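Of the protein chains in this complex, one is absent; all others appear in place.
Entry: subunit A
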Amino acid sequence: MDPSITQYVATSEDLAYEYELQSNIENMVVWKRYLDHRKSVGSETALAWVYERCCYQFPSSREMWMEYMQWRTALLSTANAVVYLEEFEKCNKLFEKAMYLCHPDPNLWELYLRHCIRQLNMSLIRRVLNQALRCVALESHIRVWSPVIEFIETTLQDLESGESEPELDAIIEESFSSVSQTSNSITPDIWSSHLLSRYIKITDELEHVLYLVGLTRDYHIIADLYCQFIIGKMSFKPVDQPLFQFYDLYLEAIENIGEHQQYLQAIAQCMEMFPDQSSKFVTKLSKYYLRRADFTMARSVLQDALSSTTTSRAFSEVYDFLIKLLESFVSACIHEAQATEDLNKQKRLDADLSYNIDLLEHLMETHSMLINDLKLRQDINDVSTWTERISMCSSPEEKLEVYTDAILKIDPLKVSQPGALGRLWCGYAQLYNDTNQIISAREAFDRGLRVPYKFLQDIEIIWQKWAEMEVNCGRVPDAVKLLEAALSLPRFPEMVLEKYNSGKGSVPAKAITFTSTKLWSFYIDLLEASSDIAKTLEAYEKLIALKLATPLHFLNYAQFLQGQQNWNGSFKIYERAITIFPAETSFELWSFYLKDSLEQSRPTETIRELFEQALSLAQNGIDCAPFFIQYSDFEHSQGLDKRSVGILTRGCMEIKDEASKVKLWALCLDRCKEYLGLESARSLYEKCIQTLPNSKVIAFVLGFAQIEESLSNIERARAVMNYGAHLLHPAANVSLWDFWSDFELRHGDKTSYKEMLRMKRELNDTMKISTEEVSKQTGNIQFVSSTVGVKNDSSHDKDFLNTSNPEEISLDI
């Protein structure tokens, strides 16, 4: 009797199943029921005994083998493959049996491979994988590969996360010692690379596999595969990883293979393909040379890059790296020099040290100049960058060099800042002027005028500065000659101007130099100073004809003529100016014109006519109160008092500005009282009180009441005050009520006083109070309107800001 039967068949149930198997040994259902029973009992060895008998009974049953092996591997799922080596090997043997019997089954192979991977038995994995690939159908190969690739992926990614770039100091130190430490410390994963290089032939996931290959550090395989699939292949377009990273891995591979020329070619190709990553490649190349102990090349690569980068980011990366490199090198040199006793080596180190310290200092000192270089590489036509560069130079010779460089390199048609290039030329000429080389300064100005500038400001400033230089040299006629040349008119000025305006920069600004008001003003100033009357007049007339004359030019022209005692001529100029400029500008012109006309005692009717014309400005909303006052004074001086007051009254009605209106009424009433007597003022007071707003009228009400009081018309005075009291709330009308109180004390009786108080109380109760005014009183909080309007509604903003206090609350007290 089989001893195992006695060992495992212990219960009557076990026995019953065994008897059933005796009679139905080919019946799978019986076996399954028996296995279920064994599973419920819980004895693993007994279950295994039954499984194995079953599997041998049905050797080609993949399902049974699968079930059994799954159960067996599950038992070892948490077990340590080293500690329980025996159990794992038993399992392996079972797998071998299973695979012998069910070799085409990919599921079993996959299970076996996963079991092998659990054991981390690399040779076993590879062997089993090879067997599996030989046994399973071609379409199942990927399935067989998948556990192995997953395993490789996990292993390599763990490796990748643990690695770090060696420090620059370490690389430099290593370059001194000429013993490579960093490269030896990394062991390539040949097992993975070998398998991946096989897998890549059948997989669709080319990008992922190449990425994994890149992590193996098997540089020969990496270089081969990358050359085959990536480098220079436009069809390779990675999705998950940036292309840059593959090239980076490739560079690392060929660096480690030691193919110098290939490395240089590859890095050049990378820089071309990834211009935005150029600084990374530059630092990489520098490190490459460092690792080859070629510090000079490492530094030279960085210096070259520093003078060719075109982005700020790349510049700062390269600059920082170069500084760090030099610092590390200097430090390593010092350390090496201290350590060595070889005199020759010490000398060499001293020389290196000295050179690199100087270079380091130079780089630090010229940082701003290097930044300026960068800006110029970005835009050679940016004049402000050139100006900044000039300001960095201390000596005139250095400045001259920069000016020359700038002038030769700037394309005037690509300059976008109006006036900048012109100022640059002037600065250039000024250098010669400062050293008293006037001829050279003139030559510089002369060449500056031949530049086809886009903007008038450029050529304008050159003419101006040149003429100023001649003036400073005491050569005013030459300056005049220059400006005459500058301002010479073309045959058809309007046509030229139109062509310039529609030319969008294609017509040089030189063509429209004659439109420069700055040059015209300067020219006229020089002519006036040189007392050339005919030329001055001609210049002014040309300026006016070209429609370039400003009000100031007209005023100057008029004054110039006055200086020649040509008063009529000057008045004509005023009149021409007044017809040209809008009402706002005419006001100033009129004030000068009227002043001069009055001073020159022109005929009365002429003066009147001028005043009438000037006063018409009021209809355009211009506050010309001063003209009304002047006119009134003029008529008073003519002995026409009533007319004088009448003009002021007219002004009070025509002027729209409230403050001016109030002032003018006050003046008008004073003049009326003074010139025409108190009674005449009555009608004006009435008109005034009716015209002005309530808030401004109380002072006039009091004035009116005082007049009536003076004329002993007590009732009329009281009626005036009664009228005034109804215009404002008593709280805002304190002056009137005080005056009325005093007035009643002087002229009234108990009844009239009571009546006054009754009215005050009544008004206090019935009138609305202006919270604005109350809030302005001492101790009260005032609402202040916001100056920031609601952004979305501009029309609303305007109304909002135009009100005196939009926050005002009306209280119905």
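As a convention for this text, contacts are C-beta pairs under 8 Å (C-beta built on N, C-alpha and C of every residue); 3 or more make two chains touch, one makes a residue touch a chain; residues count from 1.
Everything below uses one rule, namely that contacts and distances are computed from a predicted model.
Going by its UniProt record, the hidden chain of the complex is named "U6 snRNA phosphodiesterase 1" among "DNA 5'-3' helicase", "Superoxide dismutase", "U6 snRNA phosphodiesterase 1" or "Coiled-coil domain-containing protein 22 homolog". Which of A:17, A:65, A:199 or A:445 touches the hidden chain is settled by the complete complex: it is A:445.
Only one residue from A:32, A:362, A:481 or A:726 touches the chain missing from this view: A:481. Although one chain is not drawn, the whole complex shows that of A:436, A:531, A:600 or A:637 it is A:436 that touches it. Note that of A:30, A:496 or A:546, the residue touching the chain absent from this view is A:496. Although one chain is not displayed, subunit A still touches it through residues 396-397, 400, 404, 407-408, 431-432, 435-440, 442-452, 466, 470, 473, 475, 478, 481-482, 485, 490-492, 495-496, 499-500, 507-508, 510-511.
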